[in-house]
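Missing here: one protein chain of the complex. Every other protein chain is in place.
Should a chain be cited, it is by its letter among A, B and C, assigned in written order, with residues numbered from 1 in that chain.
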Amino acid sequence: MNTFGQLFRVTTFGESHGPAIGCVIDGCPPGIAIAAEDFAHDLARRATGKTRHTSARREADEVEILSGVYEGKTTGTPIALLIRNTDARSKDYDKIVEQFRPGHADYTYWQKYGIRDPRGGGRSSARETTMRVAAAVIAKKWLVEKYGVSVRGHLAQIGGIIPKSFDWNAVEANPFFWPDAAQIDELESYMDALRKSGDSVGALVTVVADGVPPGWGEPIYGKLDGEIAAAMMSINAVKGVEIGDGFASVAQKGSEHRDEAARDGFLSNHAGGILGGISSGQPVVVSVAFKPTSSLRLPARSLDVHGNEVEVVTTGRHDPCVGIRATPICEAMLALVLMDQALRHRAQCGDVGDVSPRIPG
Amino acid sequence: MNTFGQLFRVTTFGESHGPAIGCVIDGCPPGIAIAAEDFAHDLARRATGKTRHTSARREADEVEILSGVYEGKTTGTPIALLIRNTDARSKDYDKIVEQFRPGHADYTYWQKYGIRDPRGGGRSSARETTMRVAAAVIAKKWLVEKYGVSVRGHLAQIGGIIPKSFDWNAVEANPFFWPDAAQIDELESYMDALRKSGDSVGALVTVVADGVPPGWGEPIYGKLDGEIAAAMMSINAVKGVEIGDGFASVAQKGSEHRDEAARDGFLSNHAGGILGGISSGQPVVVSVAFKPTSSLRLPARSLDVHGNEVEVVTTGRHDPCVGIRATPICEAMLALVLMDQALRHRAQCGDVGDVSPRIPG
Amino acid sequence: MNTFGQLFRVTTFGESHGPAIGCVIDGCPPGIAIAAEDFAHDLARRATGKTRHTSARREADEVEILSGVYEGKTTGTPIALLIRNTDARSKDYDKIVEQFRPGHADYTYWQKYGIRDPRGGGRSSARETTMRVAAAVIAKKWLVEKYGVSVRGHLAQIGGIIPKSFDWNAVEANPFFWPDAAQIDELESYMDALRKSGDSVGALVTVVADGVPPGWGEPIYGKLDGEIAAAMMSINAVKGVEIGDGFASVAQKGSEHRDEAARDGFLSNHAGGILGGISSGQPVVVSVAFKPTSSLRLPARSLDVHGNEVEVVTTGRHDPCVGIRATPICEAMLALVLMDQALRHRAQCGDVGDVSPRIPG
Partner (left out) sequence: MNTFGQLFRVTTFGESHGPAIGCVIDGCPPGIAIAAEDFAHDLARRATGKTRHTSARREADEVEILSGVYEGKTTGTPIALLIRNTDARSKDYDKIVEQFRPGHADYTYWQKYGIRDPRGGGRSSARETTMRVAAAVIAKKWLVEKYGVSVRGHLAQIGGIIPKSFDWNAVEANPFFWPDAAQIDELESYMDALRKSGDSVGALVTVVADGVPPGWGEPIYGKLDGEIAAAMMSINAVKGVEIGDGFASVAQKGSEHRDEAARDGFLSNHAGGILGGISSGQPVVVSVAFKPTSSLRLPARSLDVHGNEVEVVTTGRHDPCVGIRATPICEAMLALVLMDQALRHRAQCGDVGDVSPRIPG
C-alpha cells in the first residue's frame, strides 16, 4: 500500500539506491499555481548533507514535474514528480547484503517478500519521505491559500534534553528545528559526542496546524486524529503518536482535561484541537516519538540470510538522530491529512460553512 | 467513513439511543463456525452495568445474525449483526440537547454536519464500540484457529496508579482488567472516591498479540503499526498510541533500543514486534492512552446552540474511567487489524510461507 | 465486495430466504428529509407478486430506518435500512439444494466459497436489489432537490418485441414499463403464452438521466460511463451495457457519430451525454441487456454437488422475464452513480460552477 489519502492521493515509489524516487498525486484540485522551484525550500529542510549532524549523503533533490501541470497550474489530472538519485553509494552496503541489521526492516522485508533490495535499505529507507515532503508542498499551498491553514513543527526533545523556553522564530534558525536558541551550543556538543561514540539517540517532534476550521474529520473510522496517527506512524522510526495532552491525559482528572469554552473562545486546548475525531477550530497539536537510529558503528548480534549468527557493524552514512530531519516530514504528513480531510468534508457537507455559533479557536 | 479495514471490512451503524446498533462484515473467509452465543463473552467484558465502577446502563447486547451464516458457518457473503438498544434513557439528555458539553463531540458534530442527534451522544457514543467487539469475535476465532494468533489486554495505569506486579491470570479476575491482584482493594477505594467526587480519570491500556507470524503489514502507507495507530485512535477518548517502547524511545540510545537476535531468537523486544511496518514474529505490543471521561457532575463553562454562555452539568449514566472497559475494545481493534493484514498479506504474497531463516519470536 | 460507491457508499447484506435484507448508506450529506414512507413507491415498482407477469412472491418490503436519521432528517452518520423477509418459501428449493441449476450462480458460488446457501439462490438472488432501490430513493431525492437531476427508465425490448411509438407518460401506466400503450395487449398475450410454455425471455431496459450538469465523472478509471457500466453489470442477469448509440457506433462513420454543437445547444446526442468519461450536460442515456431467466420448469442437464449428472427442473416462484422489474433497479443504479460522482466532483473541483461557455444540454 504505497498510496496515502482517500481523495488527495499520493502514491510514492522508489528505492534508496534505485535510479529515482517519485510520486503521483491524484485528486488534486485544478488551478493551483505550482512550479518546480516551489519544492526546493521544504526539500532542503529535509535534506541530509547540510550539517555534520545529519547523514553525509548529498542529493540534489531536483524535482521534475512530469504531468498534471499546464502553463504553471494544476489541471486536475495526476501530477507526477520525479527526483533522480545521484549520490547513492551502494558499495557501502556490500557487507550487509546478506545480514539482517538489528532494528532495521531487513529481516521483516525478507520474511514478507522472500526477496529484498538491500542497497541503502531499499524501499524501507527514509529516502522515500522526500516525496511526502514534495507532495505536501502542494497541499500546504492550497491549505493556506484557500482556508488560511498553516502547518509548522519543531523538535521538542532529543534524548534527555528538553527546550527551556519556546520561540517559533528560533526554530528555523538552527539545524535542529529547536525552539530555544540558548540551547543550540549544548545540542551541538551533545550531538558531536554522540557521533563520536558511534551511538544514536531518539527524539520528539511536535507539529501544529493553525487555522483549521471546525468540522474536518470523518467519524468513526476516518477520524482526523486516527488518520494523523496512521500518517505519523508511517514515517520511518516512529514508535508513538499523541494528540494534545496525549499520554499525560492518563493521569489527569476530567475536570482538568476537558476544555471549557466561553463566547471569546476555548479556555484551554488539552484536546489538541480534535474532539470526536473532528477538528474543533483550535490548533491541532500532534507529538511524535522517534526511536534512535538503528544503524550504528557499534557491533551487534544478528543472523544472516543463511541462518548464521553474525556481528553486524553498519558503516555507510547515517543520521545519529533521525528525529531531527523528521520535523518537515511530520509537517508534510499533517498537511496531507488536512488536505485530504478538507476534500472529504466538502464532498459530504459542502464547503466550510458558517454554522453558528462558531467558538473562536 | 464508518468502515474499518481494507479486505476484512467492518461497517458499523447506529446511535446510542437509536433503535439499534449493528455492523456488516464484508470479505470474511467462508467456513468459519459462528453462532449467536459466540458473541456473549466478549460483549459482557465490554458491557456497562455490571459493577459500580462503570456506567449503570444495562443493555442485553443480544446479537442477531441477519445474514452471511448458513448452517452455522460463514458463507463468504456479508455478515450483518444487529443489537437492539433496550435501556436508552434519552430524557437524561433533555437538558443538554442544546448545550455543547466540554470535552465532548457535541460542538464538532454540530459544526461539521449542522445537525446532531444529542441523545446519549448519538453516533459519537462509545455504544458504537459494541459492534467492534462483536466483529472481532469472528476475527479472533479465525486468527487463533488458522495461525495460532491470540490477542489479550490489560489495564496498565489508572490515574497515577501503576501495577506493582504482573500476572496475566489476574487480569480477568477483577473488574479493572488489572494485572496485580494485590492492588484491587486500592483501586476499588480509589474509584469509589472518584465517583463520589463527581470527577473522572484517565487510563492506559496495553494489548498484546502473541503468535503473529513475521511478514504481516504493508509498507509504506499500510504499515502494521500505522494501521494499529489509526485503529486505536478511532476509539472514543483515545489521545495517544505507542508501539513497543513508544515514547520511552525518545530518551534511549540506539545501542539500547535495537533488538539484537541470535539463533535462539530475539534478545529483546523494544520494537514491540514491528520493524519497517511489518511484523517480526515477536509479540506485538501496543499501549493506548485514554483521557478522563468528559461527562461530569461538576459544572463547566460552555456555549449552547444559540451562542449563549451556559453552565453544563452532566447527569445521565457515565463511566468515571472509560479506560477500564476499553481493554476488550483495544483487543478488538488489534484483532481486526491483524485479520485484515493477514488477508492482505496472502493476497500479495500467498499464504504465510516458510521463508528461512525464521528467528524465534 | 458488497459496497457500492466511493463517497456515497451503499453496503447491502442479506440472503433471499434469510431473516432480513438491509443496507448501510455511508457518506450521505446531512439535512435530507427522509421518512420510512418515502421508500414505498419505488419498492412497489420493483416488487413481485403484483401482476401475473412476475414472480408470485409477495413481500411487504417495509423499511425500518435503524440509524442516521434524526427528527426526520439525515444527520451525516450511516443510515441503516432493514427489511424483514416475510414470504420466503425455502421448501420450494429442497430439490435443488444439491443441484447446480444451469444459468444460475449455484456452481460458481460453490466453487468460490466451498459452501453456499441454496435457499432461493441465497445471496445471488435478485432479492438483494431491493436495497439498491431503497438506497437510491435518498439519492434521487438529493439529486433532484439540489441539482434538478431526474432519472427515469423504460423497457425497450422484450424478446423480439420493440416499441412502435414512444411516450414517457405510458411507461408507468402498465406493468411492463412499456412506452407504447397500444402494445400492452400484445405483451400480455406474449407473456401469458411464455409463462404457459414454462420458458423465459430476455429484455432491454433504457434509463435516462435529465439535468445532469456538465463536469461529472472522474477520468481515467472513475469515468462516469465506466462506473455506470459496472453498476448495471452488477445487476442480476445483465449481459451488456451501452451508452448512447452504443454498439450501433461500430457501423457508424465519425461524421455521423460526433455530436456537433451550436450556441443553442448540441445538435444530436449519439454520445449519450458522456465524453471522455465526463458528463456533457446532455441527457445521460444507458441501455442494459437482460438475459432470460434461468429458472425454468423445462428440464435441463446439469451436475449435483456429488458430481452426478442430474436433470434439473425449477419449480418455485420466478419471473418469466426478469428484465421487466429491472427498470426501477437500473434507475436506482444510475442514481447511485450520479450521486456518488456529484460528491466526488465537488470534493476535487468544488460545487458545480459556472464555467463558461455552457452549451445547453
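Keep this in mind: a contact is a pair of C-beta atoms (placed from the backbone, for glycine too) under 8 Å apart; a residue touches a chain by one contact, two chains touch by 3 or more.
A quick note: this is a predicted structure, and the numbers were derived from the prediction, not measured.
Although one chain is omitted from the display, it touches the following shown chains in the full assembly: A, B, C.
Within the full complex, the residue among C:52, C:89 or C:258 touching the omitted chain is C:258.
Listed residues A:42, A:61 or A:117: the one in touch with the omitted chain is A:117.
Among the residues C:34, C:187 or C:232, only C:232 touches the chain that is left out of the figure. Annotation for subunit B: contacts to the undisplayed chain at residues 7, 27-30, 76-77, 219, 343-344, 346-351. Mapped onto subunit C, the interface with the missing chain covers residues 1-4, 6, 12, 100, 102-105, 107-114, 123-124, 128, 157, 159-160, 199-204, 214-223, 225-234, 236, 238-247, 249-263, 267, 270-272, 274-281, 289-296, 298, 300-303, 305-307, 309, 323, 344-345, 349, 353, 355-359.
On the side of subunit A, the interface with the absent chain consists of residues 1-3, 9, 11-15, 18-22, 24, 26-27, 30-31, 64, 66-68, 70, 73, 75-80, 82, 112-117, 122-123, using the contact rule stated above.
Just so we're on the same page, only the chains that are shown with their structure count from here on.
In terms of inter-chain touching, the protein chains here all touch one another pairwise. Homomeric contact subunit B/subunit C is classed as same-residue, with over half of its interface positions used by both copies.
Among the chains, the centre nearest to the mean of all shown protein C-alpha atoms is found for B.
At the far end from subunit B, in terms of centres built from Cα atoms, lies C.
In this assembly, the C-alpha centroid of subunit A lies 45 Å from the C-alpha centroid of subunit C.
With centres defined as mean CA coordinates, subunit B is found 26 Å away from subunit A. Touching of two or more other chains is recorded for residues 219, 344, 349 of subunit A.
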